[in-house]
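Every protein chain except one is present and positioned as in the full complex.
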Amino acid sequence: MENNRLKDLKIFSGSSNPELAKEIAENLGLHLGDVTISKFSNENIKVKLNESVRGKDVFVVQTSCPPLSDNIMELLIMLHALKGASADRVTAVIPYFPYVRSDKKDEPRISITAKLMADLLMTAGADRVLTMDLHAAQIQGFFDIPVDQLLALPILCKYFEEKKLDNIVVVAGDVGRAKLNVKYAEKLKAPLAILEKRREDDKENAKVLTVIGDVEGKNAVMFDDEILTGGSLMELVRILKESGAVEIYAGITHGILSKDAVPNIAKSDLKELVITNTLPLPPNKRIDKIKVLSVGGLFAEAIRRIHEGEPVSCLFT
Amino acid sequence: MENNRLKDLKIFSGSSNPELAKEIAENLGLHLGDVTISKFSNENIKVKLNESVRGKDVFVVQTSCPPLSDNIMELLIMLHALKGASADRVTAVIPYFPYVRSDKKDEPRISITAKLMADLLMTAGADRVLTMDLHAAQIQGFFDIPVDQLLALPILCKYFEEKKLDNIVVVAGDVGRAKLNVKYAEKLKAPLAILEKRREDDKENAKVLTVIGDVEGKNAVMFDDEILTGGSLMELVRILKESGAVEIYAGITHGILSKDAVPNIAKSDLKELVITNTLPLPPNKRIDKIKVLSVGGLFAEAIRRIHEGEPVSCLFT
Amino acid sequence: MENNRLKDLKIFSGSSNPELAKEIAENLGLHLGDVTISKFSNENIKVKLNESVRGKDVFVVQTSCPPLSDNIMELLIMLHALKGASADRVTAVIPYFPYVRSDKKDEPRISITAKLMADLLMTAGADRVLTMDLHAAQIQGFFDIPVDQLLALPILCKYFEEKKLDNIVVVAGDVGRAKLNVKYAEKLKAPLAILEKRREDDKENAKVLTVIGDVEGKNAVMFDDEILTGGSLMELVRILKESGAVEIYAGITHGILSKDAVPNIAKSDLKELVITNTLPLPPNKRIDKIKVLSVGGLFAEAIRRIHEGEPVSCLFT
Amino acid sequence: MENNRLKDLKIFSGSSNPELAKEIAENLGLHLGDVTISKFSNENIKVKLNESVRGKDVFVVQTSCPPLSDNIMELLIMLHALKGASADRVTAVIPYFPYVRSDKKDEPRISITAKLMADLLMTAGADRVLTMDLHAAQIQGFFDIPVDQLLALPILCKYFEEKKLDNIVVVAGDVGRAKLNVKYAEKLKAPLAILEKRREDDKENAKVLTVIGDVEGKNAVMFDDEILTGGSLMELVRILKESGAVEIYAGITHGILSKDAVPNIAKSDLKELVITNTLPLPPNKRIDKIKVLSVGGLFAEAIRRIHEGEPVSCLFT
Amino acid sequence: MENNRLKDLKIFSGSSNPELAKEIAENLGLHLGDVTISKFSNENIKVKLNESVRGKDVFVVQTSCPPLSDNIMELLIMLHALKGASADRVTAVIPYFPYVRSDKKDEPRISITAKLMADLLMTAGADRVLTMDLHAAQIQGFFDIPVDQLLALPILCKYFEEKKLDNIVVVAGDVGRAKLNVKYAEKLKAPLAILEKRREDDKENAKVLTVIGDVEGKNAVMFDDEILTGGSLMELVRILKESGAVEIYAGITHGILSKDAVPNIAKSDLKELVITNTLPLPPNKRIDKIKVLSVGGLFAEAIRRIHEGEPVSCLFT
Partner (left out) sequence: MENNRLKDLKIFSGSSNPELAKEIAENLGLHLGDVTISKFSNENIKVKLNESVRGKDVFVVQTSCPPLSDNIMELLIMLHALKGASADRVTAVIPYFPYVRSDKKDEPRISITAKLMADLLMTAGADRVLTMDLHAAQIQGFFDIPVDQLLALPILCKYFEEKKLDNIVVVAGDVGRAKLNVKYAEKLKAPLAILEKRREDDKENAKVLTVIGDVEGKNAVMFDDEILTGGSLMELVRILKESGAVEIYAGITHGILSKDAVPNIAKSDLKELVITNTLPLPPNKRIDKIKVLSVGGLFAEAIRRIHEGEPVSCLFT
């Protein structure tokens, strides 16, 4: 049964993560909007909205997973179709935002592609963006439209609190992630350690790894915003083991888990990897060691609040 | 040896059609610009320009072939990187423009995606566009920046003129392509015939095909801007044969040749398909019946004229 | 009596076609908005809105008829005054859109003036456009705002269907209009013929005319989007008569009928010219042979639907 | 013979004041650019540039005289064609700017049309504007592009100085023009008088006229930026005569002279009206009492300085 | 008690004139919005909105008084925070607009800073502006957003009418202010006189002052939009006294009263200076000779009308 107050709200899903989109819509008592997405044999994508959106408050759910470029193009075309079809307001709901690591010019003559993504979304017709755990909070400033950034921190911390691990140390896998981990450490009332990686003298690519802080005899938990191949995590697990850590956990918002990430995790000393469903996890990557927490309820509540003009800041703790 | 007048001109190539880009550069006596394009395991594309472009007049060659969305994203990121690296002027050279068939709202609630492409290119930093044979000339009006549209007509007609076929009839494969074919017919001094396709009464999808005009005993040549799976062409060949045409040729600018296009052509009554190299033709699709003409010299001359501020209109005949 | 639901809707009329504007307003149970349009002796136009439009949903009706430039300037000034007076949304209702034939660069160094018109309307303050039968559907893509394009096809076809002519052939007056006429032919279940005009060898301006398809012994109906001086139509009528057509009709959306169009039609073999009232027909041009169908009801219904957020696509059939 | 330094400079003329445009070009040793301006029978204007402007510094001369709306549209289309043809920089040279009296909202719900003109010019492609004696200097602030405003003051004052009139009083025809006239009075070292017009109590439209300051026994000269029908000037002449002025002159930049302005001046007590050629004066309006001074040399020098990057401020005294 | 209709209306105050903001809010039965404005030790300003503004119609009151640059930056940051916090519409209420005298280029190579202010306000997020007595009405044209300009004239004239002075003459302190003063003179049914200041021959800075019109034996009232140090006013008072004026008053909208303005007024022959509270008057500048009239009720009524979509033009008389 459709909620009466929400009658002008519509949720559409792209092809990237229909399960999450469906979960969000169901949390709001809605069906997903009716849209047909197809591809011509020259790979041109076609989006056809099968229901009127005139004057509606529309949210489009599309995350950043393979095939990534297709998913981005599809989202841009959906936004364009929605604006052309006279939707009143269109919010791009992008649980895992693309190109977040390309957020600065750390080499000459590269693109700040996260900024380009912001520009492309605005050009295509997005009036707002709703996302989660941007790699750097500054990315919000790339937009001229309002951006709401949800945090996985409350969900991940709740999970670890309920585990009732004792003698925890929170470990940042990189000095650049120290600031993020200190927030988790404060929430979990645990001390902080940091893994420092440094290029060794005169040796291309060789790195010296040092754990700054004390991990011996402790249960270590490492937090991060995204995991790709898991190479850094595997490295961290080895060092922590060598340094005397007891059990080792990781809590990571966006589980890309590309290449051999899953088999490597399976055979490693990592006790458990906790991720969220901002990206879909294909069945062949589902193993016991990987726990997936849902962000569907949180996104649904954020959408309801944005639609009804209520503050969303209360969702951040 | 590099032309002195051209010292501020640079040609970069995306991943889509490096052979054509190389041919264009060589025609101008230049090397391709040094760029590294790579992909992270989360499929984020990275573009790194390895040489300075400050104050240069840069042309980026990227066509619309599979993987299409990747090629579009790559082009947008290259444009963004070039503008960020202070190139003076950046021209997107897009031999086959993407989404040209999505140029109008012939159904409700679809995107005019060719217009979106224009907007995305301008947002990413394109100052000009150079392209060939847009499906509809009106697409030029989607841009707020100058667009130069080259024509394959002189190249294709020259080829057929040199063939010295007699008793030619030019055949439009669809009423919507009649206007294009009349230009070829005028150039080749041949009469025109048109294939009309019409939905039959009460029957979903069934079509009645009628050849309007006289083809019996003639050598038929059909012209078009693009060929995808070749389904329509095969249909046309059958009808023309039934209607008494002798030899049947096709001259088509952009040879996408997706799915079973090549084997179908191989076994059909089509005498020859003439295309250009606006798209790359993989070795496994190269058969004797398919003749590829190069547009590299034409693009090179257009780029030279744009760079030097000379008129390009003389290239259209 | 004013419709309660429509209380925030206002219709204003420019000077070009007040009868149509009045008809539209009456169909909606509204009076036209109160505005004074005057001209100073230096030909500066002044628009003064005599009623408040703050927060209203305003539609301005202005078509493209002589004095054309005055009517365009007047429309731009009205839009500017409405936005400055804090209207909530302003829709330019332009039954016959100006400069539709200037929709592409078919010669070097000309303006795509239809694109310029789109830009000027947006600059002046238009939030939407409502129009009918654009010369090319691609013109919608010239806008960054939503455009609804109504079709005269259902109105014109209904008229000819009620005439119960038998043995009809639909004739496109030009290969470029073949695609439009095939839609009418499908609707009227009639075959299609096409007039091909071609420049003759070595003779400037001389043209060879060929009818492609069969018209002998048939009643011919030619459809088009606009008729100016009627020169092409008169030519077509002559050829069709020579080719053995019985009765000849024309159904044309926008009846400009400039210069000697009306006397020429009067004395020609054309049986009847059917147009709509998208442009006003002055009393001295009203002859029995010219039948005017009203689009007022269709525009009124489209405006009601836009105002109330209902789909307009159902009006296209 | 064409000046070598000026080889990238081109002057085009619209239809409004070709004599002035020609005079400007000749002052610069140039021919006018080759352009064909025509009108279709539906009054659509067509602009075709007959020579390449790629990379050129182009100035288009178009003033604001009847048919005004046509002249404005023509200018906008020329600007659009020039930018589309890849001109490097386009300057709109508008000796008499349109809609200068519509520069503020002195009534509710009217358009600040001079601002709209600025927006339309920028939208159409103007990179700069060169004009003379705007009704209010604030109009420069309506633009986001540089505007150079020339003054007729040095030309008009020089003329009156050479007349060697003695016992001059400068008279502002309205309190709103007092500030302009005080500049002329300072330059001519003459005292100032002001005509005040005021609505009389309880009588609609009736006005009380009062001359503030002393004019008896003096030669009066009134300055203004524009003269339309001359009604106010005739009124001023009568009052000045009644107040004992000896000879009465007027120096006015823009001579619109609409309606019966010329016959009224002919039979009035005005000794002489001095205007400039910012607008063309048709032969039938040329009478001895009206002296026309040329601004062609001044505009030519301003264009030369803008083209060569020299300051133009020295032209203001 | 909060007005029910006004439940989506919020008034915020910057630091410049909290008393006026409070008075406006109270007139509307509202409390001021809760905001914390602070300054870091590097003088970076921080604005923190302590209540949700999502979907609200927000008005921010900030006037142009010292510290001026801080107040402007603070306003821009507030607008930016409000838009970022998803306010539906943000109106900048700027009783005394900054940089109004920089409204034209009366010298080469200066900024039209009032135009820059308009651009900065729009960039920061203002959707509308509400202000009072702009130095020149043309400044409205600097904006692309609606501007409502209130007038102090009804308030000032009502005050002088109630004084029942007889034998009044209205005196413009400068020819440039003649037009403003004639409006007051009409309203007060009084004659007009004008002070003309002129640079003397050959003497830098020396000025000749002339009173044009008759002031002897009359009570003189001078009106203007702003008073800074009062130097010109003191000069005017001296000349008027010498010319035989009896009592001398001034009615000026914006009382900046910088430097020694107040002591100079105290010891001058000026009978009374009447200003409004568009700027705050510090206690040490409050003397009997200076009468402050409130514009709070007028601004409140204008805000109510803007919020409810009622015309504001009726407030201008």
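Chains here go by letter, A, B, C, D and E, matching the order in which they are written, and residues are numbered from 1 within each.
The rule is short, and it goes like this: contacts are C-beta pairs under 8 Å (C-beta built on N, C-alpha and C of every residue); 3 or more make two chains touch, one makes a residue touch a chain.
Because the structure is a prediction, the values reported are computed rather than measured.
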Tell me which residue among E:Asp119, E:Glu235 or E:Glu310 touches the hidden chain in the full complex.
E:Asp119
Which of E:Gly29, E:Pro108 or E:Pro282 sits in contact with the chain that's absent?
E:Pro108
Filtering A:Lys7, A:His31 or A:Lys105 for touch with the omitted chain leaves A:Lys105
List the chain E residues touching the unshown chain?
40-50, 52-53, 64, 66-70, 72-73, 76-78, 80-81, 84-85, 98-99, 101-102, 105, 107-113, 115-116, 119-120, 123-124, 226, 228-229, 256, 258-259
Kindly note down the residues of chain B that lie in touch with the hidden chain.
52, 54-56, 83-86
Which residue numbers on chain A touch the omitted chain?
103-106, 108-109, 112, 114-115, 119, 136-142, 144, 149, 172, 175-176, 178-179, 181-182, 185-186, 189, 191-194, 196, 198-199, 201, 210, 212-213, 311-313, 316
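Here is the rule we go by: only the chains that are shown with their structure count from here on.
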With one step meaning two chains touch, work out the least steps from chain B to chain E.
2
Interchain centroid distance [CA atoms averaged], chain A/chain D, Å:
62
Would you mind listing the residues of chain A that make contact with two or more other chains?
52, 84-85
